[in-house]
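Take a look at the structure below.
Excluded from the complex is one protein chain; the other protein chains are retained at their positions.
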Amino acid sequence: MATATAIELELETAHGAGHDGHDDHGHADHPPTSTGLNSRKMLMWLFLASDCMFFGTLISTYISTRNRSIELGTPPYPNEIFDIPYTSVSAFVLLMSSLTMVLALSAIQRGDNRGLRIWIAATALLGAIFVGGQFFEFTSFAHEGLTLSSNIFGSSFYVLTGFHGAHVTIGVAWLMSLLFVSLRGGLPPEHAADVEIAGLYWHFVDIVWIVIFTLVYLIPYADGPEGAVEAVPEAFLRVLTIGERFLTALPI
Amino acid sequence: MTDHATAHAEMAPHEAAHASNQTYVRIAFILAVITIVEVAIYYLPSVRPILVPALLILSIAKFIMVVGFFMHLKFDHRLYRFMFAAGLVLTLGVYLAALAMFWTSNYAPPLPAA
Partner (left out) sequence: MASIAQPRIHAPALPRPKAAPSGLWSWLTTVDHKRIAVLYGVTAFIFFLVGGLEALLIRAQLTRPENNIVDAQRYNELFTMHGTTMIFLVVMPLSVALFNLVVPLQLGARDVAFPRLNGFSYWTFLAGAAILNIPVLFALPEVFIRIAGVAWTNFFGSGLLTTVKTFFDFWPFPWFNGWPFAQYVPDQGWYGYAPLTERLFSGREIDFWALGLQVLGVASMAGAFNFIVTIINLRAPGMTMMRMPIFSWATLITSILIVMAFPAITIALVLLTFDRFGGTMFYRAFSLVDGTLVTAGGDPMLWQHLFWIFGHPEVYILILPAFGLVSEIIPVFSRKPLFGYAVMVYAIAAIAFLGFGVWVHHMFTTGIGPTPTAAFAAATMLIAIPTGVKILNWAATMWGGSLSFTTAMLFAVGLVSQFVIGGLSGVMHAVVPVDTQHNDSYFVVAHFHYVLFGGSIFALLGALYFYWPKVFGKLLDERLGKLHFWLTFLGFNLTFFPMHFLGLAGMPRRYSTYSFESGWWFWNVIATIGALFIAASVLVFLINVLRTAQSKQEVGPNPWDAGTLEWAIPSPPPVYNFRIIPLVTHRDQLWHDKYDRHQEAHGRPDGLADAIVELDQHPERAAVGVAELEAQAEEGSIHLPNPSYYPLLCGIGIFLLAFGLLINNPHFQLGFFGIPIVSGIGFVLLVTSIYGWSFEPAG
């Protein structure tokens, strides 16, 4: 293991070897890069761009079959089973955890260790409450007969929200690890990037829930209140139909 | 993409203008209010005709505020902005097209005769 190819020198660390992971070189500044940007933070932004596609795929899968269980008459139906007030509260909890997260970052940047620990702990706690809330939501839905295999709604609902819940769980574990490191004195202000990167992940998980909350829970379902039925696809399709008519009218 | 090699000037992104804690709390307050409005209009019969667009617009507003302020994208390097926006726009483009195809096709699988 310790076949140390590692030999160190100040000369040109700049474009030298990478600097992944938890570098405890203790320099505040990340090694200079071509763009001057922190490579790990860039990695996180790229991951989030790609995660858009992950969640985009899952959310689209859900939307493509949004009303199908109702149309096919295979209960339980989403509009009957959802408990909007309950989910609103947990959506609110997750939203507020974004505030505590950003306050944690602000604390470490100011060198306020106590604040950092308090806000990270608060964020992890709010995240845990969200996951716990989701666990109880799932259990109560299961009691009402909604399972992965009860109907297509059960399949797509559980997999989508479960995938998001797994993201939150990983985030909570990450935050707890940061808290642990900070308590051991391992998070000086120079390491603010560690908190910033975890924060980016955390906020992303939050915005995904903003989208899910609207598209899955709030927008009414097929036999919901009139006028709201499939308003989005309707409007979208109207545009497409106009386009199609225009095309077929062309003398070609 | 443009040329970033010489952009050594932007050495420390942290030094970019950051919002203060007060701003963060204010943003969180607005987010909370929007959430309350979302849930409220869900229950208001009079809003029904425009419920869906209203909900979409409100959640887009929340999305933009979290990304812009809490994730600092509003103040951060434009390369980050480009990366995230590219991922998001590509996802939207691909899946709106895909969903259009799902919405135009009728899902009515004929049951095979017994």
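We just call them A and B in the order they show up, numbering each chain from 1.
Basically, contacts are C-beta pairs under 8 Å (C-beta built on N, C-alpha and C of every residue); 3 or more make two chains touch, one makes a residue touch a chain.
Please read these numbers as outputs of a predicted model, since none were measured by experiment.
Check B:Ile30, B:Ala54 or B:Val94 against the missing chain and you find that the one touching it is B:Val94.
Listed for subunit B, the residues touching the missing chain in the whole complex are 1-6, 79, 87, 90, 93-94, 97-98, 100-102, 104-105, 107, 109, 111-112, 114.
Counting over the whole complex, subunit A has residues 1-25, 33-35, 37, 39, 42-43, 46-47, 49-51, 53-54, 56-58, 61, 64-65, 68-69, 72, 74, 147-149, 151-156, 158-159, 163, 177, 240, 243-244, 247 touching the chain that is not drawn.
The rule is short, and it goes like this: only the chains that are shown with their structure count from here on.
Note on chain placement: the centre of subunit A and the centre of subunit B lie 12 Å apart, centres being C-alpha means.
Subunit A makes touch with subunit B in their complex at residues 29, 32, 34-38, 41-42, 45-46, 48-53, 56-57, 59-60, 63-65, 68, 71, 84-85, 88, 91-92, 95-96, 98-99, 101-103, 106, 109, 192, 199-200, 203-204, 206-207, 210-211, 213-214, 218-220, 225-228, 231-233, 236-237, 240. Those residues of subunit B that touch subunit A in the shared complex are 4-5, 7-14, 18, 21, 24-25, 27-28, 31-32, 35, 38-39, 42, 45, 48-49, 51-53, 55-56, 58-59, 62-63, 66-67, 69-71, 77, 79-80, 83-84, 86-88, 90-92, 94-96, 98-100, 102-104, 107.
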